[in-house]
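Please see the structure below; I have some questions.
Note that this complex is displayed minus one protein chain, with the remaining chains in position.
Our next item is chain A:
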């Protein structure tokens, strides 16, 4: 049977490719396999956010029941955001769960994710640590998110202080990403991050 999911993705592919968001380099979709079941999405970090200048890669898995069920999407690029897991890239977004509607497309999903980067919802978090920082120390959150955007998504903002602290932990034998997560989680308090890393 000609799978409706495949047909749909093929049609959508044309739609996304010719849409003007692509011309603005805002969103992009690429095939990963020939079966149209796995795709690679890309979104640009929205302006006036800590994600500005970054390019975020997404893994998109199309279920056989698409478009009656939503695609499974997660961030491959590491990102510091209350609604996205800093470890797995899992996303907490209603339209990817119970608010999905069959007329939505990959294009609307990518645009919704871009909108999520502009307006986080810390009260419905995926990453509790990030959400807490967002609520308690917004300034610290923005600096951290900008740093992550620079390191993982090619963003422009280098942070010497953060880089130095990560280097200190690396010198103690801690893996770089692990050091970054620990420091980010403890508001870049080197002492507490070290404590946490070596106590467990």
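The working rule: contacts are C-beta pairs under 8 Å (C-beta built on N, C-alpha and C of every residue); 3 or more make two chains touch, one makes a residue touch a chain; residues count from 1.
We adopt the following convention: contacts and distances are computed from a predicted model.
A chain of this complex does not appear here, and its UniProt-recorded name among "Deoxynucleotidyltransferase terminal-interacting protein 2", "Ubiquinone biosynthesis monooxygenase COQ6, mitochondrial", "RING-type E3 ubiquitin transferase" or "N-acetyltransferase" is "RING-type E3 ubiquitin transferase".
One of A:32, A:87 or A:102 touches the chain omitted from the figure, and that residue is A:102. Looking at chain A, the residues touching the absent chain are 4, 7-8, 11-12, 15, 20, 23-24, 65, 67-69, 98, 101-104.
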